[in-house]
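The following block contains the structure, expressed as structure tokens.
Here the complex is missing one protein chain, while the rest keep their positions.
Take a look at subunit A:
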Amino acid sequence: MGLLDSFICWLGLKRKEVNVIVIGLDNSGKSTLLNYLRPVEAQTHDIVPTVGFNTENFRCKGLSFSAFDMSGQSRYRPLWENYYRKTHGIIFVVDSSDRPRIVVAKDELYQLLTHQDIRTRNIPILFFANKMDLRDSLSDVGVSSSLSLDEIENKSWHICSSNALTGDGVQEGIEWLSSAIKASLEQAKR
């Protein structure tokens, strides 16, 4: 069966299913970002604060993604860690115009990286420095340094600035995540 499965995958007939978790502080644009990845006819215009979580499905580079869009409100943040074990990749969305709370984002990232289900795994993390269109927003380099991303060890990560409303930078990021997940899955197979 396993042989048949891999054969079908190789042919590209059946897509590999992966789980990703989308996290970040409230009002950072997680739901808006996933809304952009929907087919055009399914997109909505009014995004409301997420309660609990939502799931979205999309495809990229031969992978079928199930994205868990977690609520970023502080009271729902403890939910995030329940999904760490089964996830193949992490999308961390940062509101790059919310300078006061960049330290809060950093703290949440620190909690994530030191969590027992994440700490030892090589799990790709994609950072979106969202809301790049706003006037006083930080650049991706600025966000990266304020989150001290260069201190991340044993994980592949990528940061790209994005505008979830227009979709700028989103596709590029998701493509990186797809190839990173593929690479990490192959590494795990070996």
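Methods note: a contact is a pair of C-beta atoms (placed from the backbone, for glycine too) under 8 Å apart; a residue touches a chain by one contact, two chains touch by 3 or more; residues count from 1.
Keep in mind that, in the parts below, contacts and distances are computed from a predicted model.
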item: The complex's invisible chain, by UniProt name, from "2-methoxy-6-polyprenyl-1,4-benzoquinol methylase, mitochondrial", "Dynactin subunit 6", "Bardet-Biedl syndrome 1" or "Exosome complex component RRP46"; value: "Bardet-Biedl syndrome 1"
item: Identified contact with the non-displayed chain, of A:K61, A:R77, A:R121 or A:K182; value: A:R77
item: Hidden partner interface residues of subunit A, rising order; value: 25-27, 74-75, 77, 98-101, 103-104, 106-108, 111, 136
